[in-house]
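Provided herewith is a single structure, encoded as C-alpha cells, for subsequent inquiry.
All protein chains of the complex are present and in place, except for one that has been dropped.
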Amino acid sequence: MRKRGLLAAVLAMSLLAGCGSAGSAASAGGSSAASAGSASSTASSGASAASGDTVKVGLLHSLTGSMAISEEAVRDAEVLAIKQINADGGVLGKQIEYVEEDGESDPSTFATKAEKLIDEDQVATVFGCWTSASRKAVKPIFEDYDNLLWYPVQYEGMEDSDNIVYVGAAPNQQIVPAIQYLIDQGYKKYFLMGSDYVFPRTANEIIKAQLADAGLEVVGEEYADMDQTDFSSIISKIESSGCDVIINTLNGTGNVSFFKQMAEKNYTSDDYMTMSFSIAEEEVKTIGADILKGHLVSWNYYQTTDTPENEAFVKAYKEAYGQDRVTSDPVEAAYDAVYLWKAACEAANSTDVDDVLDAIHTGKISFKAPEGTITIDGDNQHCYKKVRIGKVNDQGLIDEVYATDDVVEPDPYLKNYAWASDVQPVES
Amino acid sequence: MSTIITTMFNGLSLSSIILLASIGLIITFGLMKVINMAHGEFLMIGAYVTYLVQLFFQNFLPAAVFDLYYPVALVVSFAVTFLLGCVLEKLVISHLYGREVDSLLATWGISLILMQLARTLFGTQGVNVQAPGFLTGGLSIGSVTFSYNRIFIICLVIASLIIVSAVLNKSSFGKQMRAVIDNRPIAQSMGINSRRIDCLTFGFGSALAGLAGCSLALLGSIDSHLGQNYIVQCFITVVLGGVGNLAGVVIGSLIVGFSTIWVQFYTSSNIANAIVMVIIIAFLQVKPEGIFSRKSRALDD
Amino acid sequence: MKITQDKTKNICFLVIAGILALCPVLLNSGVISSSSFVTYIGKCICFCIVAIGLDLIWGYTGILSLGHGLYFALGAYGMGMYLKLQATDGQMTDFMKTGGLKKLPLIWSLFRTLPGTIVLILVIPAGIAGILGALIFRNRIKGVYFSIISQALTWAGYSLFIALSPYTNGNVGITEIQSVFGSIRGKRHFSNMAMLFYVSLAVLIVVYFLSEKIVKSKFGKILIAIRDGENRTYFSGYKVSAYKNTIYVISAMLAAVAGALFINFNGSVTPTQMTITYSITMIIWVAVGGRGTILGPVIGALLINLCEYNLSSGVLVDIWQYIIGGLFVVMILFFKGGLMGILTEQIPAAIRKRKASKPLDKEKQELQAH
Partner (left out) sequence: MDDEARTIMKIRRVSVVFDGFQALTDVTADIPEHKISFFIGPNGAGKTTLLDIICGKTRPTQGNVRLCNQDGTETILTRLPEYKIVRLGVARKFQTPSVFGGLSVMDNMMLSLKGHKSVREALFYKMTEEDRTLILDTLKQVGMESYTEERAGALDHGHKQWLEIAMLLVQKPQIIMLDEPAAGMNKDETRKTGDILLAIKDRCTIIVIEHDMDFVRQIADEVTVLHEGKILVKGTVEEALENKEVQAVYLGRGGEKDA
C-alpha cells in the first residue's frame, strides 16, 4: 500500500505538475497536517488560495484487518477527488487537507477514531466507513457532535440520519429493481445466499417480501460465516434446492471462494444464474472473468458506464493508482461524495457543518458524476441515482444490460412499497 | 443417494484441506513443541508465491506451457517457505525452545508483521490465481461431480503424509531429528549438530505449510488474511488428534471435517462452527489423553 | 527489601491513578483541548482492568487464556442490552423485528433494571468460565493446550453471536445507546462524562488493590506454586483444579466488568470484541507491561493504547503494524518481565554489573587478548 502511495506520488508529480506534489505528499504521507499543508500551498501557488488557508476533512476506513481488502480502493478514490479539487483551486478557495485514520476493521475503533477526527482534529466533515457495523457504530457520534459523515457504499436501508449523507444506493435503488428484473426475466425459483451479517440478512428479508408479493418461491436461504473458505455444503444445498437463480449477498473473500468452487463443479451462469449485490469490478478481477462471465450484478455505476465524466474519472484513477486498477460503484460513489460535499459547501458558501446541512436540505445539491448527475434528497439525505443491471463480460468488465431511464428517488424505508410493511422498523 | 455421495466427498475433501493446512504443525507443534501462530502466514506466503510464479509464466513464457506453472509453483513455494522457516527459526524460535506459551505469543507477533508485509508488497486487495487446465472443472459421474482440484488435494495430502512419515522414520535426517527431540544432550554428544537439525526441522514444517498454501490458492481469495481463516481449525485439529502423532492428526482432521459438513447440512455455517467446537470439547472430556500423554520422571517440566 | 519494592509499586500506581484523575479537570480548565481524548483515556481504564484480570491467570497462575475477549464482550453486551432497553424504553428493537421476532425475547427482558443487569454481568461470565474451567482443568489440560482450546471456544462464541442475529444484531452488535449517565460526548455533557470517568477509575483502583490482596494472600502464593510446579502443588495436598478454576472465574468477571464499563464510553459493542485477535491484543498489554506484577498490566495497557491512538493513523498505519508486532516479539524473546522487569531487574542488574566489572576491565581485555 505504501508502495502504491509512492507510485501514485511519482505518477502524479510527472503528470499534474505542482499539485501532484500536494497529492504525493498527501497520498504517500497519508497527510500529517504539516506535510499536506505546506505542500498544498506550494501546489496552488497562483490559484486563489495562495495564503495556504486550508480546510481539514477526515478519511476513516479500514487500512488493516479483514475489511481493508474492500476499503482501500474507496479511500484511494476519495484521495483522488481531493487531489483534483486542490488542483483546481480547492473548496471556496481553500485547499483540502485530509487527516486519515485506520478503522482496523473494528467498529469500536471506528467509533474511537471518528470521535478523534471530529473533536481533536476538528475536521469539517468525514468520508468513510464500509460495513453497516462501522456506520452504525459511528452514527451516534456524528449526531452527538453534530458533524457530517459521507457514506459511500450501498446498504440495507431502514435508516436515515441528519448527520450522514448516503451516497451509495438505498435498497430500492439496487436490490428491489434487480429482483424485479429477474422476475421480468421469468426466473421462478430463488435461492438466497449471503455472508452472515446484517446487510445480507436484511436484504434477504426485503427480497423475500418482494418475491412473496410476486407469488414466487424462495427454495433456500443460506448464510456463510465471514471467513468461510469451503462452500461445498452450501453448493450441495443449492444443487438439491432445484433453484434457477441465486441471489448472492456474499461479501469480499466469500465471493472468491464460492465462485471458484462453483467452477470446480463445472457450473457456469447457464447452470445457475447468480445476481450479486457485492460483486464489482475489483471482485471480478480477483475471482477471474473466465469464472464469472455471464453472471448478473446490480449497481448504479460500472467502469464501462458511457459518460464523458466517467472516461475522465477512469483515466485519472488508473493514472494515479496504476493501469491494473479498476473503478467500481463504491469507488465512484466515494469519489462523488467529495465533490458533493464541495458543491454543498459552495452552495452554502461555508464549510461549517450546519450551513452545509442547510444547503443539503434544499435538495438542490447535485454533481455531474461519472454515473450521470446525482442529487441529494433534501429529506432523507440519500441520492437520486440511476439503477443499472450488468452482466460480467470476458474482459472482466461489466456490461450494462438494463438501466432505468431516469434517476430513481431514494426510499430507504421502502415506504412506497406495500409489501415492505413487515420489514420496516418499529415506528419510534 | 447422490446427495450422500456428495456429502461424503465434501466431508473427505474438507478434511483433506484441514489436514493439508495442519500437516506442517505436526512437525513444528507436534515434534518441536513450538506453537507457531505464524503457520497461517506461511500458508499465505505459499499462496502468494504461487501467484508470482503464475505471473512469471503469463508474462515471460509461451501460453502453451502455462499449465506447467503449477508444478513449478509447488516446488518454488516449498523452497521459499523452507528458507523463510529456517530464517525464522534462527532469528526467533531458537530462543524459545521449552517456552511453549512464549513461542505462541512471539510467533503471533511475527504473523502480524508478515501480514502487514503482504499488504505492503501486494496491496490489501486479493490477487487471483487461475487454476491450471488439468485442475479446472471436475469429473462428472451421473449427477455427482468430483472436482479435479479436490481430488488433487486429497492426493497431495496422502503424498505429504507419506513424505513426512518417510522423512521421520527412514531418512537419517529424520533419525537425527528424533534423536535431538528425544534427548538433546545425548544427541549432541553423539556429534549431531542439534541447532542445525532444529533449524532444518522447523524449515521442513514451514515448507509443508507453503505446499498447502499453494493448493489453497486455487480454492479462494489470496490476501493478507488467508492464513487467519485456517489457523484455529488447524490447531484444534492437531490438539484433538493427539500432538505429534500422524495417525491421530489424520483422525482429528476427519472428525473436524466430517462433523462440520454434517452439521452444516442441517444448520448455517456459524452455528456449525459453534457446534463442532462443542463436539470437540465433549470429545476431549472423554479422552483427554488425546491431548497429552507424558511419561517423564521429572515432576514438572 | 521485597516489601519496600511492593510499596513503591503501589505508590507508582497511585501516582498513575492521580494523573488519570486529573484528566477531566484539565479538560474542564482547557489544558486538554478535546473531550474525545479523555473519553479514550476512560476506555484505557477499562483495558487496564481486563489486563489485570489476564495477569492474574497468566502472570501468576501460568494459564494463558486467548479467549478473554469473550468475557469482555459478554460484559459489554450485558450492559449494552440494558442501555438499549433504556433507549427503546423497554420495547423490542428494530433488529429484532427485522429478524422476525414478535416480542422481546426473555433473555433481554432480564436486563430491564440496572441492579439485575449488574448481577447478570457478573453471574453469566462467571457461570460460563466456571463450567468451562471445571471441565478443562479437571482433565489437567494445561499450558498451550488450554490456550488453544480457549481460542477455539472464543471462536465458537463469536460464530454464535453472529448467527443469533435476531437476538444479538449479528455483526453490527448493540449500537445507538447512551451511557448510564446519559450522553457523554462533547463539552456540553462534561458532567456525565466526568461521572462515568471517575466511577471507572474508582473501579480500577478497587480492582488493583483487591488483586494485590489476592496475590499476597496464601491463595496467591498457591497460584505461583501452581505456575512453578503444578504436580508438586497437587502433592502438597492442594486441589489445583479448584484453585485454577477460582482464579479463572475471577479474571473472567474482571474482564466482564471492564467490558461493561467500556461500552459506556464506546457507545457500541460488536462481536469483534470477542475475536481472537482482540483477545491476543489484551495479552500484548500484559506482556509489554510486565506479567506477574499487578502494576505492569496497568502500565502496559495505558502505554500501548495511547501509542496506538496516536500512531495508527495516516502515514504511520503500516509502520504501526510493524512496531507493535516487533515490540511484542522482542519483549517475549528478551524481556520476559516486560517493562516492569526492565525497571526492577534488568536495569539494576546492569548497574550492578557495571559497578562490579569496572575493576575487572583489565582482566577482561587480557582474556579477550587470548
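Couple of notes before you dig in:
Letters are used for the chains, namely A, B and C, taken in the order the chains are written, and counting of residues starts over at 1 for each.
Here is the rule we go by: contacts are C-beta pairs under 8 Å (C-beta built on N, C-alpha and C of every residue); 3 or more make two chains touch, one makes a residue touch a chain.
These figures come from a predicted structure and were not determined experimentally.
Check C:A225, C:A258 or C:V298 against the missing chain and you find that the one touching it is C:A225. Among C:Y167, C:Y198 or C:Y234, only C:Y234 touches the chain left out of the display. Remark: the residues of chain C touching the chain excluded from display are 2, 214, 217-219, 221-222, 224-225, 227-229, 231-240, 242-243, 246.
To be clear about the criterion, only the chains that are shown with their structure count from here on.
Because contacts link each chain to all the remaining chains, their graph is best described as complete.
In terms of their C-alpha centroids, the spacing between chain A and chain C amounts to 36 Å. Our note on geometry: chain B versus chain C, Cα centroid distance of 32 Å, whole angstroms.
For chain C, the set of residues that touch two or more other chains comprises 159, 162-163, 277, 318, 321.
Shared interface positions of chain B, i.e. residues touching 2 or more other chains, are given as 116, 119-120, 228, 268-270, 273. The residues of chain A lying in touch with chain C in their complex are 1-2, 28-32, 63-65, 99-102, 104-108, 111-113, 115-116, 118-120, 131-133, 136-137, 139-141, 144-145, 158, 196-198, 201-202, 205, 223, 225-226, 423, 425-426, 428. Across the interface of their complex, chain C is touched by residues 35, 92, 95-96, 100-102, 104-106, 108-113, 115-116, 119-120, 228, 232, 235-236, 239, 268-271, 273-274, 277-278, 280-281, 284-285, 288, 291-292, 299-300 of chain B.
Remark: chain C residues 62, 64, 135-136, 139-141, 143-145, 147-149, 151-153, 155-157, 159-160, 162-163, 228-232, 235, 276-277, 280, 283, 287, 318, 321-322, 324-329, 332-334, 336 touch chain B in the complex.
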